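Apart from one protein chain that is not included, each protein chain of the complex appears where it belongs.
Moving on, here comes subunit A:
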Amino acid sequence: MDLNEMNGNWQDEAPTLASMEKANPFTVPESYFAEMEEHLRRRVGITAFDNSENLFTVPAGYFEELEDNITSAVKLESIKNDHGAIFTLPERYFDSLEERIKSRIQPEITESEKPRIRGIFSTWPAYAAAACITAIISFGLYFNLRSNNNTIETEIAALPTDEIIDYLQLYSDAGDAAVILENIEDESALSQISSDISEQEIEQYLKLNL
């Protein structure tokens, strides 16, 4: 069969199909098509509004009062302009105004434009005095500190060994033991101390302080 002839005569070749009514077996939910546009608008993101309606509103009676409002505004403007005519000026006032102002401020400008020379030598006594004071204070502090250090060391050196040992026995604790041992120079002194103190006393001391 020629393909061009297929268009019209399919009913002859398919009589069962041709005898069937072209009906739609499918149904849709109620008001589905009525609501479709709104659903699609939400999907597409279009805001629904009617272009035929004016989105802007005016106060009630706006257009009725508009002519009067404009007339009043024009009158007010003309009155404002007329106020300028109440006051008068001397003839050619503004022509000479600039010159007159210049002549007033000229002496002040001349005075303010004079260069002010500050001599560098006018301030040197102040700087010299400050330097002297600083030097005196610095030397005083330095020598004071040195003399204090010397006094403490000298006084410690002058103390008898027995007094130092007594002081340490009274006030030292377990934490001082390492320092004491490090600073023992004379072993004979240690043996002397050991002979003066009984073993029992040493044990008691260790129990209390270690």
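Going forward, a contact is a pair of C-beta atoms (placed from the backbone, for glycine too) under 8 Å apart; a residue touches a chain by one contact, two chains touch by 3 or more; residues count from 1.
Just so it is clear, contacts and distances are computed from a predicted model.
When the listed names "Insulinase family protein", "Cytochrome c oxidase subunit 1", "Phosphate transport system permease protein" or "RNA polymerase sigma factor" are checked against UniProt, the chain not shown comes out as "RNA polymerase sigma factor".
Think of the hidden chain as still there; on subunit A it touches residues 1, 3-4, 6-7, 10, 13-17, 20-29, 32-33, 36-37, 39-41, 43-44, 46-49, 51.
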